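As you look at this complex, bear in mind that one protein chain is not there, while each of the others sits in place.
Per-chain residue numbering starts at 1, and chain names A, B and C are given in the order in which the chains are listed.
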Amino acid sequence: MNQPSLETLRQKLDETNRQLLELLSERAKIAQEIGNLKEKQGIPKFDPVREKQMLTELVASNKGPFTDDTIRHLFKQIFQASLNLQVTDHKKQLLVSRKKQKEDTVVTLGDDVKVGGGSPVLIAGPCSVESYDQTRTVAAALKQAGITVLRGGAFKPRTSPYDFQGLGIEGLKILKEVGDEFGLKTISEIVDPAHVELACEYIDVIQIGARNMQNFELLKAAGEVRKPILLKRGLAATIDEFLHAAEYILARGNTQVMLIERGIRTYEKATRNTLDISAVPILKQESHLPVLVDVTHSTGRKDILAPCAKAALAAGADGVMVEVHPDPATALSDAAQQLNIEEFGNFYAQVRESGLLG
Amino acid sequence: MNQPSLETLRQKLDETNRQLLELLSERAKIAQEIGNLKEKQGIPKFDPVREKQMLTELVASNKGPFTDDTIRHLFKQIFQASLNLQVTDHKKQLLVSRKKQKEDTVVTLGDDVKVGGGSPVLIAGPCSVESYDQTRTVAAALKQAGITVLRGGAFKPRTSPYDFQGLGIEGLKILKEVGDEFGLKTISEIVDPAHVELACEYIDVIQIGARNMQNFELLKAAGEVRKPILLKRGLAATIDEFLHAAEYILARGNTQVMLIERGIRTYEKATRNTLDISAVPILKQESHLPVLVDVTHSTGRKDILAPCAKAALAAGADGVMVEVHPDPATALSDAAQQLNIEEFGNFYAQVRESGLLG
Amino acid sequence: MNQPSLETLRQKLDETNRQLLELLSERAKIAQEIGNLKEKQGIPKFDPVREKQMLTELVASNKGPFTDDTIRHLFKQIFQASLNLQVTDHKKQLLVSRKKQKEDTVVTLGDDVKVGGGSPVLIAGPCSVESYDQTRTVAAALKQAGITVLRGGAFKPRTSPYDFQGLGIEGLKILKEVGDEFGLKTISEIVDPAHVELACEYIDVIQIGARNMQNFELLKAAGEVRKPILLKRGLAATIDEFLHAAEYILARGNTQVMLIERGIRTYEKATRNTLDISAVPILKQESHLPVLVDVTHSTGRKDILAPCAKAALAAGADGVMVEVHPDPATALSDAAQQLNIEEFGNFYAQVRESGLLG
Partner (left out) sequence: MNQPSLETLRQKLDETNRQLLELLSERAKIAQEIGNLKEKQGIPKFDPVREKQMLTELVASNKGPFTDDTIRHLFKQIFQASLNLQVTDHKKQLLVSRKKQKEDTVVTLGDDVKVGGGSPVLIAGPCSVESYDQTRTVAAALKQAGITVLRGGAFKPRTSPYDFQGLGIEGLKILKEVGDEFGLKTISEIVDPAHVELACEYIDVIQIGARNMQNFELLKAAGEVRKPILLKRGLAATIDEFLHAAEYILARGNTQVMLIERGIRTYEKATRNTLDISAVPILKQESHLPVLVDVTHSTGRKDILAPCAKAALAAGADGVMVEVHPDPATALSDAAQQLNIEEFGNFYAQVRESGLLG
C-alpha cells in the first residue's frame, strides 16, 4: 500500500484538530455547569484530590504514543483552563488591574494636588525630619521653586537599632506645622499598624517603605483608612508581588494608592540599587494606579539624579521623588545622597528644561 | 650634587613613618580626652560641622604634592579612627557579635531541647497548620522518627490577599494540643507585633519570617518577650543586615535568638531561591547565635533536600528545617515543595547516614 | 427539568476526558507519520508558518466558552507535545544528560588520577604561575601533603589590560617541568582557541574559565582535542546554560569534561561570589559528568574555605579546587584570597578530618 502523502496527513491532522476543539468546548461547558453548582452549594472550586484521581485514571488508560508525563501535562493545562472559566481569571479580578479598571486612578493629595493621569508631580524633602528649622528651610526653598509636595521621615526604619530612628510623632507634627505654613502637601513613612490612624491627622500621604512592602498587617491597616498611600516596591520584590501588595490595600477599601519604584537589589554596586526603569511602563500597563520613581534611593548618587528623573518621566512615570536637605553633610541619615538646596535647583532646572514635566 | 640612593631615601621614609606614628598617637590621645569631656557634658561625639571645618582648613593649607582630594581622604580616615576610639568600635559592641560573647549561645526550646553548640537539631512539619488531623498525622510520624521539634504555620503571610492566610490563633491552639500530646516542641510564625505575647502561651518558638526580617516593630516586640525566636534571613538581606535585625531583638533583652538562612533571591531559577551556604560559616564566625538552614525554602525542590541538608550540616549549621505534609498534593500552601511522610523518611535516613547529625 | 447532580456532571466530564485522550493519541500518531515522512524528505520538522495557520483556523472556529487565547494556548501545548514526539525530547538528547548515559563519567587525568564516580579529588596550586621557584615550592608542599593535581594560571584573563596577564606558554612549560618532577597532574586555563592544541603538549587538563563559558569558538576547539577539560560555570550562567556549554564540547567528540561551580554573582558582597551549593546535586542529577567546586573563587575569603569545601563534598561534589601560594601577599593576582602553605595544611587537615574526602 502507498504511504499517504504529506498533504493527506495534514488534512487528517486538521480534522483531528477540529474534533479536539469541539470536545474541548464541550468539556468547558460541563466544567462551567459544575462551577455553577459548586457556587450554589458553597463548595470550593479547586479540588486537588479529584484532579489527582482524574490524572491517575487517564494515565492508566494511556496507550501512547504520548508518554504518561505528556498526558499529565496536557490534561493539567486543560484542567487549569477549565478552572479559570469557573473562577474567572485571577489577574482580571485584581482590583489594582487595568483589566478591572481601564481609566487611570487619580489620587488627590489634600484637596488639590492630583497624581496620575495628568502632569507629573515632583515630590521633594529631607530623608528625615530632624528639626523644625531644618524642615522649614527646605519647605521654604521648595515652595519658592514651585514644588507642591514635601516628604520627610519621622519614623525611620534603620538597619541598626543604634542609628537615629527619627523624631516619631514629633516629626509628624513638625511636618504638619510646616506644611500648613507653606501650603505644601506632606508625606511620611509609617511603620507600625497602630500608628496609621493617628498619622492621618498630621500628614496628607502615608508612605509604606520598601522594607515593609510585604508587612501585610501594615498594608491591611493602610487599607482601612481613607488617606492616599504611597507604596514603595520592596528591594527584591517582583512586579507581581508589588501589585499584590497594593491589592492588600485596595481589598480593604482604600483605592487611593500610588506605586513607587525605588530600585532593586542587584550585583551592580555603581549605584546603591538598580533603577528598574522597565517597571514603569509595565506597571502602567498592568495597573491603573499612578506610578512614581524615587530617584534618590534608586541610585544613591547625586550626580545622575537629573538624567534618571528624565528617564523616569520619559518612560511614563506620574511623578518623581527626590531627597533635599539644607546641609546634607550634617544629615542624621543618608548624608551622602541628599541634594542641598542649590543642587536641587540645578536638578529641577534640568528636569523642567527637558519638557517632560508637562 | 649627587642624587640620594634608594637606600637613603628609604631611611628618610622610615623616619617620617615613625614621626607620623607618634603624631597620630598623640592626636588619638587628645581625641580621647575630648570624647571623655563630651561624655560628661552629654554632647554627641560625632560633630559633622566641626569635621567639615577641619577639612576645609587642612585643604586650604595643603601645598601638595598630595591633591586636596587625597588630603581629604586621608584625614577622613584619621577622623574616623579617632571617633572609633571615642565610641568604641561599633561592631564590637553588637550584642550578637562573637567579639562581645566568645562562647556559643545555647537556645533552649521548652525545657529540654537545646539548639547551638552541640548536636544539630532537625525541625520538621507542614507549611501550614490546616487541621487538627493533618497536624496530628505529621506529628505522629515525626515523633516516631525521633524528631523533637514541630513547625507549622498559623499566620501565613501570602503574596496575594486572596490566598489561604492560615488558621490564625486556632492554628496555634492545634499546635499546642498536638505538641503536648506527642511531647514535641512547636514553632510558628507570628506577623503582628500585637500577637507576640499571646503566642507565647501556645508555642515554644516564635518565628519571624523572611518578609518581616526588617519589620522593626515586630522585632522589638519579639525582644520584649522571653521565648526563643527563630529569625529568618530576608530574601535579599545581606549578612550584615541579618545580624543587625537580630540585634534589635537582643537589644530589648531577649537573648534566645536563632538565625536561619533560607536562600536568597538571585537570577538562577533552577531553585526557588539560592541557598547561600557561605552564610553559615560567616554567621557562625561573626555571631555566637545558633545558625540553622531551611532547606525547603532555600531550594523549593524536593529532589535535592538531602544533599543540601548535608551541606548545611557540613558547613557547621546547628540545625536544619524541612517541610513535611501528609498529602502535599492537597496542601493549602507550598504544595509542590513539601515532602510526604515516606519521602521524609528517606530524607531523614540519608541525612542520618552521613553522620553529620552528630 | 431537574439540574443534573454533581455526580452526573462529573461522570460526563470523565467521559469527555477519555474521548480527549483517545483523540490526542490519534493525533499523536498522525504527527509521528508526518515526522517520519519529513525525515525521509529532509524537510525541517518545525514549521511555524503551518502552525500559525492551524491556530488561525482553530480560533476562527472557536465558539467558546474558552476564550481564543485559551484555545491558542492549549493547542500550542498539543503542537509542542507532538513536535517532541517527532524530534524526540531535546533534553533527553543532550550528550551531557543523565538520561543519555546513566553511569557516571570518569575522567582520567594523565594516566592514573580518576575524577568522578569515586573518591573526591583535591586540586590545589597558585592563581598564577609566576616563576619556576614559586611553582616548585607549592608543588613540593602539595606533593608532601598527598595532593595529586596542581593548578596554575599561565594565560590570565584580567579585567584590566594593564594587569599581569600571565607568563603564557612559558608558564605552561614551568607547569610541565614541575609536574613531571613531582609526578603531579597539571591544570591551566586556555583562553585562545588557537592555543588549545599546543597546550595539550604541556598540561594534563585544559581549563575553560568563567568568563569564557560561552566563548563557543573556544568550546568547539576544546571539543576537538582529546584532553580532559575543566569547564567553569559563568559568573551569571544558569545551570541550563552551563550544561549546554559542556554540550558544545561533547558534541565535537571530547567526552572527558568536568564541570566546576565557582560561585555566581549576586547582591551579597560578604563573599566575592555566592557559592551555589544546590548546583552540585542538580548537576549530578542532570548530568553524568563529574562536578567540582572551586571554593576560592566562590567565596574569595580564606576564613571559610574549609567549611565550604566540606559542604561541597557533603552535597556530592567529585572534587574541590583551592588556591595556594608560597607568599600570597606578594602574589601577582588574587593576593588576598590565596592560602599560604601553612594555611593550606590546616585547611586540608580540616577537610580530611570530616571524613568527606572518602
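Basically, a contact is a pair of C-beta atoms (placed from the backbone, for glycine too) under 8 Å apart; a residue touches a chain by one contact, two chains touch by 3 or more.
Here the structure is a predicted model, which means the values were calculated and not measured.
A.B. asks: Could you run through the displayed chains and say which ones the absent chain touches?
C.D. replies: When the entire complex is considered, the left-out chain reaches A, B, C.
A.B. asks: Among C:31, C:58, C:109 or C:191, which one touches the chain that has been omitted from the display?
C.D. replies: Going through C:31, C:58, C:109 or C:191 one by one, C:191 is the residue touching the chain not shown.
A.B. asks: Could you tell which one of B:64, B:146 or B:358 touches the chain left off the display?
C.D. replies: That would be B:64, which touches the missing chain.
A.B. asks: In the complete complex, the non-displayed chain touches which residues of chain B?
C.D. replies: 3-4, 6, 9-10, 12-14, 16-21, 23-34, 37-38, 41, 50, 54, 57-58, 61-66, 70-71, 73-75, 77-78, 81, 84-85, 236, 265-267, 269
A.B. asks: Using the touch rule from the top, list residues of chain C that touch the missing partner.
C.D. replies: Against the left-out chain, chain C lists 48-49, 52, 90, 93, 157-162, 191-194, 211-212, 214-218, 235-236, 240-241, 244, 247-248, 251, 265, 329-330, 335.
A.B. asks: Determine and list the chain A residues touching the chain excluded from the picture.
C.D. replies: Residues 236, 238-240, 264, 266-271, 274-282, 284-285, 298-299, 301, 303-304, 307-308, 310-316, 354-356 of chain A touch the chain that is not shown.
Heads up, the rule we're going with is that only the chains that are shown with their structure count from here on.
A.B. asks: With centres defined as the mean C-alpha position, give me the chain A-chain B separation in Å.
C.D. replies: 28
A.B. asks: Counting only Cα atoms for the centres, state how far chain B is from chain C in Å.
C.D. replies: Between these chains, centre-to-centre, one finds 32 Å.
A.B. asks: For chain B, jot down the residues that touch at least 2 other chains.
C.D. replies: Chain B, residues with two or more chain partners: 236, 240.
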